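Attaching a single structure in structure tokens format; questions to follow.
Removed: one protein chain of the complex. Kept in place: all other protein chains.
Going in written order, the chains are labelled A, B and C, and every chain counts its residues from 1.
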Amino acid sequence: MSEHIVSPKIYVGIFAILMVGTTLTVMAAFHDFGAFNIVIALGIATIKATFVVLYFMHARYSPKRTHLVIICAVFWLAIMLALTLTDYQERPILGQRAAPDAVHQLPV
Amino acid sequence: MHRTGELYGQFQTLEQQKETAALGMWIFLVTEVLFFGGMFLTYTINRHAYPAAFGMGSNTLDIYLGGFNTVVLILSSLTMAMGVWSAQVGKKSLVTIFLILTLILGGTFLGVKVVEYKQKFDHHLIPGYHFDISYCAKSPTNCADLSPAARETEDKQLEEAERLDPDLNNHAQLYFSLYFGMTGLHALHMIVGAGLLLWLLKESVGGRFGPAYNTPVEIVGLYWHFVDIVWIYLFPLLYLIDRKAGR
Amino acid sequence: MPRDHYLNATYGIRSWLLTTDHKRIALLYLASVTFFFFIGGTFASLIRIHLLTPNGFLVTPEMYNRLFTMHGVAMVFFFLIPSIPAVLGNFLIPIMIGAKDLAFPKINLLSWYIYLIGGSFVLYSFMTGGLDTGWTFYTPLSSVYSNSAVTPAVIGIFINGFSSILTGLNFIVTVHTMRAPGMTWFRLPLFVWAHYATSLVMILGTPVIAITLLLAGLERMFHLGFFNPALGGDPILFQHLFWFYSHPAVYIMILPAMGVISEIIPTFARKPIFGYSFIAGSSIAIAVIGFVVWAHHMFLTGEATYAAIAFSFLSYVVAIPSAIKVFNWTSTLYKGSISYDTPMLYALGFIGLFLVGGLTGLFLACLGLDIHIHDTYFVIAHFHYIMVGGAVMGYVGGLHFWWPKITGKLYPEFLARVAAVTLFIGFNLTFFPQFILGYLGMPRRYHTYPPEFQVLNVMSTAGSSILALGYFLPMCYLVWSMRYGKIAGPNPWPATGLEWKTDSPPLTENFHVTPQVDWEPYDFKNRKDLGLEAGAPLAPAHGDD
Partner (left out) sequence: MQSQLPLYPEQASNFAPHIDALMLFISAICLFFAVAITATVIFFFFKYRRKTPGEIGVPIHGNAILETAWIVVPLFLAMGMFAWGAVVYVDFRNSPKDTLDIYVIGKQWMWKVQQPNGLREINELHVPIGRNVRLVMASEDVIHDFFVPAFRVKMDVVPGHYNTMWFRPTVAGRYHFFCAQYCGTNHSVMGGWVTVMEPSDYAAWLSGSSGSGENPVVAGEKLFVEKACSTCHMPDGKGRAPSMNGVYNNKVLLADGSTVVADDAYIRESILQPNAKIVAGFQPVMPTFQGQLTEEQILALTAYIKSLQAQPVPATGAGIAPASGKK
């Protein structure tokens, strides 16, 4: 693994991108996009996180093994969230939980 | 284990040692992702179930402090990255300077967090038996730090949220449990990170890190950036749930 | 015996408590997991004695609930999970891949101390009020209603999780970066593959149980509502989070045992393992697919029907890699040169018991059948067949197999065979009746039961006394052999792994010179150094040179 040195210019550039992202997030939050507010917020956060991982954390210049590790983390997090949510799609939690019969009554 | 210079006995080469350390930190970060992941899952399900309470709770947070902290933390990531760069190119005194800057920024973040926590404590928004989402509405004199305008909007929101969610207090408590859980865990990671920075600083003053050997700086850097990433998600998820009415 | 080895490299209690030698840490773990095994085992014996009569003659309901809870907690978190990885894995993985130590020796030691701290919290909970929530800690029983010492136990398990995480992390990094020259991925012993898969589960699953129990503990301490419906929380969410770890955790327990068996069988059949890459691949497949089946523990919580169907389907899929292993082990015996040494008896016993345990898993994964047998003794029997019949048989078998390497001494062969057979018989007598009990409808965790279930319960208790003897016996003669056993020599069986190329017991640095691997795994035919040839007289296997 020959060490790759990232130049400070790139670091400052990434910092600028992150700042722009933060500003956009805050601005977007004050507008009503309905259900898309959360999508936009998380979308920008993910873009920011990607830049941090790729450049600040040098993932872009790291061996494939590191990429695999990162993919694993995202993948397992996705498994946990997605598969748990399958259970909640049909049965909202608590007082709002529908009886099991509701399976048939969902709009198709 | 015997040790020759910077090389630990179990390794054959410095290169192998560095690779190993980096891989170890990356894998540790994977466990951290899943550690926070459990909380994110709890958050997702509860926010979906109780949107009014979560919006209401979120709006009591100070967006200026939150935004300021976001900038501070991202800036500290930059100085950390610059610290790594200085070590790689052999500017030993710059390493120390950047580490000190990072430490100061991290300390600023934690300081602001303390201010925020203190305010929530005064407003009876710490989950537990004394939690009361309508405390400020009931006894405005105890919440004198809020401007009358801010209090008025809060009262209005409270009224609306109570209309939408009859069990608002419990559900708002869930929001604050998650708020303190997630930011508390994040702050704990910051404190650990600050400890690691202090140790780096000590070594760096001794001139230990240069182009030949900078693994610890790099490894702590990875950790620090990860903590930054967690905050990048926490900020919108906790502070910006329901700001669209211009609150 | 070699003149210098890791056991006599340094002396004194400090040299053990501050050691970073993976072999010594393995022995520290060996002592501590044995301690917890006997604590858990004592609870188990009391449970079985109590269930001799339907009306519960021995202990009160409060005590009985504490017994089975503490049995579960001690066995699952403090024995089964660390047993093979932290003892045998710790000892063997660096030697098997030709390294001087694990990648992070100090972290390895740290993980043992974390284990001790976690264990102390749990013991504290046992002694100050006990624990009566069931090892599953279902909320809101554990977080609101239980009057026992839940908080320290939860803290203990939370802390202990980090021990597991650090061990897993250490193994993965070690396998990636510390392999000796020539030790390619497909020359790795299957034991290492199995531990690699186990470590994946450890690092990906354990953090989730840690945070879950932390939330439950905070809920209990500070009156929060994450999982308490009275405060708006969802008890089912706890189960999702809990099983996201605790189902894969089953694979933490069984995968390493499968690794042990994959070492023992080729050694005592003296031929390459059948389908090396399939066994290696199935370990990884189990670790990955094992993460997407957890909600099969929750079919009857009112789970969404579609989710239940998906999870049942995936549960059947995860059965396939296990089946692959069993078929491959069986095929390895074909045209082998099979000896009846003790480890081989354990391995064959493992196949039999794991077969029953695995196949009864198919009953439980079946949505329709699970309606009836969920939460009955059928479940108890099933997972004991996997955990005790599988994991513990693998552990004890592995201990015998590598005992000469660990101590440099041989155990008494005859006694060991007797113990292996006793274990097998005692185990089946204890747990097979419980399948029938379960189908008849006896729910688990019952302090008293209707009298029609008594006959089977008496059979089970009788079997457990034989089982107890089967565990006691090895305990005695293994300790005895440390002092009085015959000298083993570097490779008594002989076996092909790198660990058998070094002294018994090995040096602190494991090898005199860094080994160079130029042979394929489990290859007896081309390994002249083993001194094996059809018809040729063998260097005395149980010799005393």
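General remarks:
The rule we apply is simple: a residue touches a chain if its C-beta (ideal position, glycine included) is under 8 Å from a C-beta of that chain, and two chains touch if they have at least 3 such contacts.
This is a predicted model, so every value here is computed, not measured.
Of C:Leu17, C:Ala31, C:Met127 or C:Ile371, it is C:Ile371 that touches the chain left out of the display. If you put the hidden chain back, the residue from C:Thr10, C:Thr53, C:Thr151 or C:Thr448 that touches it is C:Thr448. Residue-wise, the contact with the chain that is not shown comes from C:Pro235, picked out of C:Pro105, C:Gly118, C:Gly161 or C:Pro235. Across the entire complex, the residue among C:Phe36, C:Tyr138 or C:Phe291 in touch with the chain not shown is C:Tyr138. Take subunit B: the residues that touch the chain left off the picture are 163-167.
Where subunit C meets the missing chain, the touching residues are 56, 61-62, 65, 132, 134, 136, 138, 140-141, 144-146, 229-230, 234-236, 269-272, 274-278, 299-302, 305, 308-309, 312-313, 316-317, 319-320, 323-324, 326-328, 330-331, 333-340, 348, 351-352, 355-356, 359-360, 362-363, 365-372, 374-376, 436, 439-441, 443-452, 454-456, 523-525, 531-538, 541.
The rule is simple: only the chains that are shown with their structure count from here on.
Counting C-beta pairs in contact across A-C and across B-C gives the higher total for B-C. Centre-to-centre spacing of subunit B and subunit C amounts to 37 Å, using the average Cα coordinate of each chain.
Shared interface positions of subunit A, defined as residues touching 2 or more other chains, are 65, 72, 76, 80, 84, 88, 93-94. Contact of a single residue of subunit B with at least two other chains is seen at positions 19, 23, 27, 30, 34, 37-38, 41, 45-46, 49. Put simply, subunit A touches subunit C in their complex at residues 65, 72, 76, 79-80, 83-84, 86-91, 93-94, 97, 100, 103. The part of subunit A that touches subunit B in the complex is made up of residues 1, 3, 5-8, 11-12, 14-15, 18-19, 22, 25-26, 29-33, 37, 41-42, 44-45, 48-49, 52-53, 55-58, 62-63, 65-66, 69-70, 72-74, 76-77, 80-81, 84-85, 88, 92-94, 96.
Contact residues of subunit B toward subunit A in the complex are 15, 18-19, 22-23, 26-27, 29-30, 33-34, 37-38, 40-41, 44-46, 48-49, 63, 67, 70-71, 74-75, 77-78, 80-82, 85, 88-89, 218, 221-222, 225-226, 228-229, 232-233, 235-237, 240, 243-246.
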